[in-house]
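Yeah, one chain of the complex is gone here, protein chain that is, but the others are all in their spots.
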Amino acid sequence: MSKRHLLALYSNFDEAEAVVRELRNTTINGFDVNDDMIVKSPIEHPEVEEFLGDKPVYVQWFTLFGALMGGLFGFFLISGAQANFYMQMKGGKPIVPFPPNFVLTYEMFILGGVFITILGFLVCAGLPAKRSPLYSAKVSIDNIAILVNAEEAAISVLKAIFTKHKALEIQEEAGK
Amino acid sequence: MIDSDSVKQLAGHPFDRRDFLKVLGWSGTAVALSGCGNTSIEDGRETVVSYVEASDYMVPGIGVYYNSTCAQCDAGCNINGRVREGRVLKLEGNPDSGINKGKLCGLGQAGVQHHYNPDRVREPLLRNGSKGEAITWDKAYALIAEKLAGVQGDEIAFLSGGMSGHLKVLLGNYLDSLGTRNHFVYEAIAPSVVRAANVKAYGVEMPRYRLDKAKVVLSFGADFLGAWVSPVHFSQQYAQFRKGVDGQRGVLIQVESKMTLTGANADRWLVVKPGTEGVLALGIINVLGTATGDVAELVKGYDPVRVSRETGVSVSHIEKVAALLRMRSPSLVLAGSAAEGYAHGSQNAAAINLLNQVLGNVGKTIEAPVSVPFPQMAPAKGNTAALKSLNDGLAAGKYKVVFNFAANPVFTAPGAMKFKDNFAKAGFKVAFAHYLDETALQADLVLPLDSALEDWGTQVPEYMTEGAQINIQQPLMERLHANTRGMGDIVLALLKQRKADEYKGFEDYYAYLRGAMLQNKGALGGGGVDDDTFWNETLTRGIVKLAGATGALTTHATAAGLVFPAHKEADEHYPLHLIPGVTASLRDGRHTNQPWLQESPDPLTTIVWDSWVEIHPKKATELGIVEGDIVEVTSRTGSVKAQVYLFPGIHPEAVSIPVGRGHDAMGRYAKGYGVNPFQIMDTVFEAATGELAMHETRVKISKTGQRVLVVKDEGAAGALQMGRKIASRVSTDQIDLSKEV
Amino acid sequence: MSVSNLLENWSQVRHEHPVNDKPHDPYKWAMAIDLDACTGCNACSVACYAENNLPVVGKEKFQHGQQMHWMRVERYWDEDGREFPDQGFQFLPMMCQQCEAAPCETVCPVAATNHTADGLNSQIYNRCIGSRYCSANCPFKVRYFNWYDYPTTENVWPAEMTQQLNPDVSVRGKGVMEKCTFCVQRLSAAKVTAKGEGRIVREGEVQTACQQACPTSAISFGNIVNPESRVHKQWAAQQVELDKDKQAKNEKEEGPGLRGYRILEELRAYPSVMYLERVRESAV
Partner (left out) sequence: MKDIREDIAWAKINQDVMKSLENPRKLYWVILFFALMAFGFGLGCEVYQYQTGMGVANLNNPQVWGLYIATFIFWIGMSHSGTLLSAILHLMHADWRKPIYRFAEAMTTFSLMTAGLFVMVHIGRLWQFYYALPYPNDRGIWPNFQSPLLWDAMAIFTYLSSSVLFLFVGMIPDLAIARDNMQAGWRQKLYTLLALGWEGTDRQWRNFRVTYLTIACFLIPLAVSVHSIVASDFAMSQQPGWHVTSFPPYFVAGALYSGCAAIITLFIILRYVFKFEEYMTLPILKKIVRLTFAIAMVWTYLNAVEFASVWYSHDQVSKDVLIQKMTGNYSPFWWGMIFCGSVVPLVFAIKRFQTNIPVLFATSLLLNLGMWLERWMIVAPTFSHGYYPWTWDHDQWPSIVQWGMVFGSFGWFTLLFLLFCKVFPSVSMYEVKEMVYHRTLHLKKSETAEQGAH
């Protein structure tokens, strides 16, 4: 079964929304609206997420993990190093003193949190990504693009829907 | 300490040791320096020498100690030099010494910098125009012989600093062989007037002072903790005196016009009008009321009110001091350089000594000194009268050949004496010198000397402490520079020119010294011991302690000859007294080129590396002067410019400039730092002794408009603690000292 | 850096060292300086230059405040506005106070200054990177920084002068902090000797250079743990306790009646140097 990509550009969100609605409400063989459709937009657009339905984000779990690990690692690295280095006493202070170690643990907590969040972002957002087969530089200006990946059979149906909603431009991946 | 076998080996083969040490010295240095910074440990690897065959007295990495004698001043402290891998590192006090008991002052410790000084003369130099030309020793000796040929004995003058021991004997023999009696023994700063007064009062030049036995010490300008006679010894006595007996701490009262280090440590510092120390002493005798006979007669006129008016010391202070002296006996009264430095210095000193007699201190805190049973070795003490007579002779063009050793009169003679010009009139001038100082620069021939740490010698201290002793000076290390010679060796070589037969048995001065010592082995406490053992033990100890003879002191108080000059009115052109400050570390300036001393802050002002003019803040306000102002201090005979330091420890009608700085020669560490107040000293002489009256100079002060930042250790807060408890003090009534450890 | 080590020795590493503890065994070096005996002569300071390879910086650098005297003798006079200092000056030899809870130690970023087992405040030259935080935090300002590379600076140790350098003490290069060590090289040597003989260092066996030179023996130094030591006896007689920031004797209404005190004691640095107040006669 070969699939092909199809890209439609729209000048505003309302149009794009209408297209997506229609695609969601229409059952098309060889095209799954949840898996095979990507909406590309020039700005971060909460509405896009709304009309695409509930798609979970997992970055925050990375954050939690990173921050906790950062903190734990920080504290034990520091305290462990101090404990092994007991020959160098500091007058009036225990070898493993809490206040300084808490400060450093705090910093390491944040450091771990930030680094792992970024990692999570890259993993979850799939970056760095290969460029998708169809792309228009207009998306980086002001157009909304809807990229679908469908069976040959569905292509024409999709094309019709795109055209119906006054797509500015439709790009088609060449058949294999 | 090292065992006697190694001493034997060391003493028997000094030259082997020296060669060996020379090699090791450098490798040790390389090790020390490579410990620093980012120097690679590979640096200097080619100079590393294996210790596989080290001699048995040499333990690599372990300091070996040799005893010798400090030559930095005349006190004659016994030192203990730490030697490692053949180089002397540090001088410490010899604990067996009766003088310094293991202690050593900063000046003494800086002796290593005299030895290692980079500006030492290294070759005999012959004048060629304005330059010195290196010549060989043979040529130098030949030249001296040539110049001496046909010169009459009285056309030869030998100027030296104070000297004693075998060198003095040998030099005496040489001068005899030349047929001259013109040996001028000159010390710029010496208690000569006090010595003369002491002879009159006690029958001896310098009795043995016992601060440790005194309950009260009343010192008239004697800086016994700083620069007077034997400071390390006195400091130890002072510590004992402060502890006192049964918790009764000794009380120190210092009377002077400019605070000295001793004054700074006094319980009561009494500032007097310059030159009125004797009057105050008489006033105290008056208040004591115990004097009889002619003394009572003399002091009758010195009632407290008059004395207070003349000296500026309040009546209540005079009475308090007298009461304390009466209450706490024995006491000790000292006459120091501030009292003797006037035209009537003898009178001052006599009045002060009289106070001692009246208080009955003689025999209690003033003891008869012991003397060494070899009078020919006794010290020839320097004074300034000698300089005057030499200078007169030079001015008259009397001398064809002049020798100079251990004195720097071009620097230390008052400018008005024109010593430099007069010196130039001498036909041929030979200087035995460590450095090219101002006098050596004027010489025709400069002969480089071994440092005190390379040379052999004996010394009899000028001030004997716990019994007679002869100090041994021995090399602590190999000669640094191949072409320097010991003074003894030079004198011996010169003597051989005159009396070859008599001295041919002595290969060098060491041989002479050893021979001379062994000759008197019995008298030196070596009876019944074989020569080598005696000699080695002597060198190991570094001191020969002797049962010296003790005379009796005069205890009779007399006012005979004590007449004070009429009160002098202030000079309206030169309204201020100039008090030359003598500091513990710089003395007369012969050690100014030792950088530790330059950088060691003056204890009172904390100034380093420079001279200053001390002015009382009140006077300064009157003159509109602030700290750091460059002022011109003008006397009748000259002027100098220096920075001002406001100092409350000085009489408002006096200013003080420290001596010792202001060299225009003597190497990188001395040249160009500070000013030389000797240059502007008036040539007033003490009436009875003919000594230079150093405190008689009158000056005026004018601002130059320049101002500098005074380089000192003291911070911007000055001498204040700003309410913090840093250096704390307590008065005796709040404290019980008897339970202290 | 194992965590197991940390957990196993938890109580030990949480121990506050050394103030509420008695870990100084068998040595705790301490000093007592009798200001009544001190005459301000500077012999101690020169001895320190000789022993510890201190550079003479010269006039210009001294003017910039870059002098290196580990032992400095301070001089104070009365603050009450009297015309003459008629009770003399006050001298105070000041060097590193070897604090028990040294403010300098905790702040060093690279742990170059630490508390040693025998109670010294050590300085590791090789480790020092020259942040100078220790000096910034020292209340006594007794730490000296190598502002220049003195071994190679002109006229500091020219030619022959290098031979005077003490091989037991490293010569410091530029960029490191230094300070009084209580002559640690002498202490180490004495400890090694004593250890070889199976004993501890005896009283009087080791002297610091300043103590050795002091003409009035104002400085006493020794192992304060040893009850036979003079320092121990002095501290005990003066009722100055090492681990107190307020001495009980000062609470008495009639005053302590004793001379011992420590400088800036209230800062809780617990200095190891006790000073004995200078005494002035009240009868004159």
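All chains are identified by letter, namely A, B and C, in their written order; residue positions are counted from 1 within each chain.
The definition used in the following text is that contacts are C-beta pairs under 8 Å (C-beta built on N, C-alpha and C of every residue); 3 or more make two chains touch, one makes a residue touch a chain.
All figures in this text were calculated on a predicted structure; none of them were measured in a lab.
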(request) Could you list, sorted by label, every displayed chain in contact with the chain left out? (result) A, B, C
(request) Please pick, from C:107, C:194 or C:236, the residue that touches the omitted chain in the full complex. (result) C:107
(request) Kindly note down the residues of subunit B that lie in touch with the hidden chain. (result) 38, 709, 714-717, 720-724, 726
(request) May I ask you to list the residues on subunit A that touch the chain which is not drawn? (result) 38-45, 48-49, 52, 55, 57, 59-60, 63, 77-78, 81-82, 84-85, 88, 90, 93, 97, 100-101, 103-104, 106-108, 110-111, 113-115, 117-118, 120-122, 124-132, 135, 137, 139-142, 147
(request) Using the touch rule from the top, list residues of subunit C that touch the missing partner. (result) 1, 61, 63-67, 72, 74, 94, 103, 106-111, 127-133, 135-137, 139-141, 143-149, 174-177, 264, 267, 269
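Keep this in mind: only the chains that are shown with their structure count from here on.
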(message) Which chain is most central here if centres come from C-alpha coordinates alone?
(response) C
(message) Distance between subunit A and subunit B based on Cα centroids, please, to the nearest Å.
(response) 89
(message) Averaging over Cα atoms per chain, report the distance between subunit B and subunit C in Å.
(response) 32
(request) Compute the distance, rounded to whole Å, between the mean C-alpha positions of subunit A and subunit C. (result) 62
(message) Residues touching two or more other chains, restricted to subunit C: which are they?
(response) none
(request) Using the touch definition up top, name the residues of subunit B that touch subunit C in the complex. (result) 25-26, 28-29, 31-33, 35-39, 61, 84-85, 87-93, 100, 102-106, 109-110, 112-113, 116-118, 225-226, 231-232, 235-236, 238-239, 242-243, 249, 251, 253-254, 259, 261-271, 320-321, 324, 327, 480, 584-585, 595-601, 603-604, 606, 608-610, 618, 648-649, 668-669, 673, 709, 711, 713-714, 719-721, 724-737, 739-741
(request) Report the residues of subunit C in contact with subunit A in the complex, numbered from low to high. (result) 1-3, 5-6, 9, 12-19, 99-102, 105-106, 111, 114-117, 121, 268, 270
(request) Could you pull out which subunit A residues touch subunit C in their complex? (result) 76-77, 79-96
